[in-house]
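One protein chain omitted, others in place.
Chain lettering (A, B and C) follows the sequence in which the chains are written, and residue indices restart at 1 in each chain.
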Amino acid sequence: MRSCAAICAMLAVVAAASFLIQDSYILGVMTVTTFLAIWGQSWNLLSGLSGNVSLGHSVFIAMPAYVTVVLFQTWHVPVLAGALLGIAAAVALAAFIGAATLRLSGPYFALATLSASAVMLSLILHFSDITGGPNGIPIAFTEADWTNLEFDHTRSYLLVGLGLLCVVTIFVAGFRRSRLGFYVAVIKSSEAVARAAGIRIALVKVVIYCMSAALTAAGAVVYVFYLRFLDPGFLAGLTLSVEIALFAVVGGTGFLAGPILGAAFYELIDVVANARFGDVGGWDVMVLGFSVVVIVMTEPRGLCELALRLVRAGGAPARMRSVQREAK
Amino acid sequence: MPEPLLALRGVCKSFGAVRSLVDVDLVIAPSSVVGLIGPNGAGKSTLINILTGVYQPDSGSVIFGGKDLVGVSTAQRARLGLVRTFQRPSPIVDLSAIEGVMVGGLVRGLSRTDARAEAQAHLARLGLRAEAERSPRTLPTGRLKLLDFARVLMLRPKLVLLDELMSGLSGGELEIVLDTIDALAAEGIVFLVVEHLMEVIQRLSRSLVVMDAGSVIAHGPPEQVVRDRRVVEAYLGSDALATPC
Amino acid sequence: MLSIAGLATGYDGVEVIHDVDLAVGAGETICVLGPNGAGKSTMLRAIMRQIPVWRGSVRFLGQEISTRKAYEPAHLGIAYVPEGRGTLASLTVLENLEIGGVPVRDRQRLATNLAHVLALFPALEPRLQHAAGNLSGGQAQMLAIGRALMGSPKLIVLDEPSLGLAPQIVSQVYATLRALKGEGQSILLVEQAVARALELADYAYVLDRGRVATSGTPGAVRDSGALQGSYLGV
Partner (left out) sequence: MTILLQAVINGLLIGGVYALAAMGVSLMFGIMKLINFAHGEFIMLGMYIAVVFTGVGIPAGLLGIYWVVIPTMVVTAGVGALFYVALLDRAARFGESPQILLTIGLSIGGIGLAQVVAGSDFKLPPNPVNGASLALGDITFQVGPGIAFLLAVAMAIWMAWMLKRTRFGKNARAVAESRETAEMLGVNAHHVFLVTTTISIALAGLAGALVIPYHYTYPSVGEDFVVMAFLAVVIAGLGNVLGSVLGGLLLGCIQSLTATYFDIDLSTAAIYVLFLAVLLLRPEGLFTAARRTV
């Protein structure tokens, strides 16, 4: 709970600091980081806590984004109502995928979720009358109106994103200490033990899948209006699914701040690589990918653990504690 | 005679060509501590897996508290009061010691506060009060096994299957567990104890079930059963009694 | 040829075997008895390098093997017939035997060994091309022993070869072991079936809760009462 409060305070500081920044590129980077962090945090609720690596979280980004925008542009459904419908659609999809992948674990679960994401992409490409196919759909800006999630300043999206990230973080923190959070921890330890303790495994798994999808979707419906473009390659692409998993792991799935730190790390590489190498792309994914390799091979608990060690190494008594902990 | 808590009739289970359980009949009264022993491969593990619903019997019936258990899931059985511990310690590594125990109460529908209070009581009884807030990663095997026992007790069980709970416990821990079992048995909880440690079985059990080659070959008071000719043969071979002991 | 001194090992941080001393001389048949949970299989798994040795030494033909890798004892000449037989079910019977011959490089030698195994267990011959998973318990036990012999072992280690077998099959298994003993094969046998093991052995150890409770000639062990004590608590 203390770490949750610390994170929210930090996000509030970021929000306040954003008023000092006028550069729209920096604000844009901060906004992207915030939404990536929302998705990483939501992903962690499912995969970090349950131990099953999902490689299909972009379906919960594409589904609500398309539903909201298509309803708005084609049927003139108010954006907020459409967003709720979009989130509901993502939850329904999660219930279906969750139920279908119940018995799968490890590589099977990863492959099944990855393929769910690929199915979504191919359906979007196929039904181009509705979805715009590979060209996507641009979202025309009409007027600044918060009920349509249309703001005339990037900072507004950043602030909404930070608020949402706070909510998601508080939710995840509360979830870990909740009844359901306990059950998930037992299931992660051993399904046989969970069954022997009377836990309804199927129900718990489907419910956390739906929760994770709902939080992911909430971020997606806001983000798509910031993006002003339904881009199938980005929103429904396999790359986004995989990146979410990877930067959350780089940050550290065992920590509340892990996915946020991971998202910031990933965006930072992107910014540095853009500034340093300009048009030669690939640096960001290369560093991200190989960081995961390094982290898996050396420090499976991510950047958060490294940061903690640095902090602890500051004082001798603290060092004693960390040594003791390692010894155990 | 009161209605039995657990009744197995004609239970068979084969895996391919291997017949693990052959026509097992077993009746357990609603108040007792029953020991279950037998040589390796006698079918004890299969029996536990049948009772907890990991396997379905090929034929025969399992009646628990008057209810036929066919098609009842392991989790449902646990909520009905038929619970087990595992041979290997099964800590919940992401939760603290007391939280792992609370789970049993949460499943029963207790609030977190009530579950915590009840878990405290169980931990105190098992001598784990000091370890309540620690991570199970930092606890030795004996303590972990006691935590497993406490979690199972939180489910308010009617029948507890203890699968080698007591091997790996220190002397002091063993005494605590034995006393706890005695006390709970007096409150009406039934224990089916699978254990290698004969003196433990003899001290606890009011009756002893012996299995060999997938069948129950003896069931009765311990001191009588260990002198049963078939039991001695099962353990020591057919001509062991030819020599004086 | 095998000498164990002060061996300690276990699982998950729990010590199961405490300071066990044991020796097998060339051509000897040694049996280790003891109830379930006494640590017999654990001891064998440590000797066979499947679990770490915590303390003590395991020497085979003068070499320390307690730090060797899991595949090495077989190459040094220790063949293992594990509890539950360890049949490779997806391979054929012949392929199982061939895997047993991995330590032997000489083709001529392999052919001789195969002929020897099939002479010992004629029941395997018609089933050579069948999947080993379809064998009955008795046949699988014969396959496991035959597979161990394929590697021309200097010492053969058996873990409860009578487990789960009908009495007449157990008799057959023991007849085979007797024949091997007659050929001068060194044998380390772990058993629960006391009577048969004592009949075969030259020397016996009784293991109780991870320690050697008693050891001696079969007659002495049988008369000591240690067996009844550790098995049935009487």
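Everything below uses one rule, namely that a residue touches a chain if its C-beta (ideal position, glycine included) is under 8 Å from a C-beta of that chain, and two chains touch if they have at least 3 such contacts.
Here the structure is a predicted model, which means the values were calculated and not measured.
A.B. asks: I'm checking contacts with the chain that's been left out. Which of A:Ala202, A:Val292 or A:Ala307 qualifies?
C.D. replies: A:Val292
A.B. asks: In the full complex, which of C:Leu61, C:Leu88, C:Ile169 or C:Val212 touches the chain missing from this view?
C.D. replies: Of the listed residues, the one touching the omitted chain is C:Leu88.
A.B. asks: In the whole complex, not just what's shown, which of A:Glu150, A:Glu243 or A:Glu267 touches the removed chain?
C.D. replies: A:Glu243
A.B. asks: Which residue numbers on chain A touch the omitted chain?
C.D. replies: 51-53, 55, 100, 103-108, 110-112, 114-116, 118-119, 122-123, 125-126, 238, 242-243, 245-246, 249, 277, 280-293, 296-297, 300
A.B. asks: Since one chain has been left out of the picture, which residues of chain C touch it in the full complex?
C.D. replies: The missing chain touches chain C at positions 48, 50, 69-71, 73-75, 79-80, 82, 86, 88-91, 95, 98-100, 102-103, 133, 147, 151.
One rule holds in what follows: only the chains that are shown with their structure count from here on.
A.B. asks: From the centre of chain B, which chain's CA centre is farthest?
C.D. replies: A
A.B. asks: Identify the chain whose mean C-alpha position lies nearest to the mean of all protein C-alpha atoms shown.
C.D. replies: B
A.B. asks: So, what's the distance in Å between the C-alpha centres of chain B and chain A?
C.D. replies: It comes to 44 Å between the two C-alpha centres.
A.B. asks: Taking the mean of the C-alpha atoms as each chain's centre, how many Å separate chain B from chain C?
C.D. replies: 31
A.B. asks: Report, in whole Å, the distance between the mean C-alpha point of chain A and the mean C-alpha point of chain C.
C.D. replies: Taking the average C-alpha coordinate of chain A and of chain C, the gap between them is 55 Å.
A.B. asks: Quick check on chain B: which residues sit in contact with 2+ other chains?
C.D. replies: Residues: none.
A.B. asks: If a residue has to touch 2 or more other chains to count, which residues of chain A qualify?
C.D. replies: none
A.B. asks: Quick one: in the complex, what on chain A touches chain B?
C.D. replies: Those in contact with chain B are residues 49, 179, 182-183, 185-186, 188-190, 192-201, 328.
A.B. asks: Considering the complex alone, what residue numbers of chain B touch chain C?
C.D. replies: Residues of chain B touching chain C: 16-18, 39-41, 88-89, 140-141, 164, 167-168, 196-199, 201-202, 213, 226-227, 231-232, 235-240, 243, 245.
A.B. asks: For the complex, which residues does chain B have touching chain A?
C.D. replies: 52, 54, 73-76, 78-79, 83-84, 86, 90-95, 99-100, 102-104, 106-108, 112, 137-138, 151-152, 155
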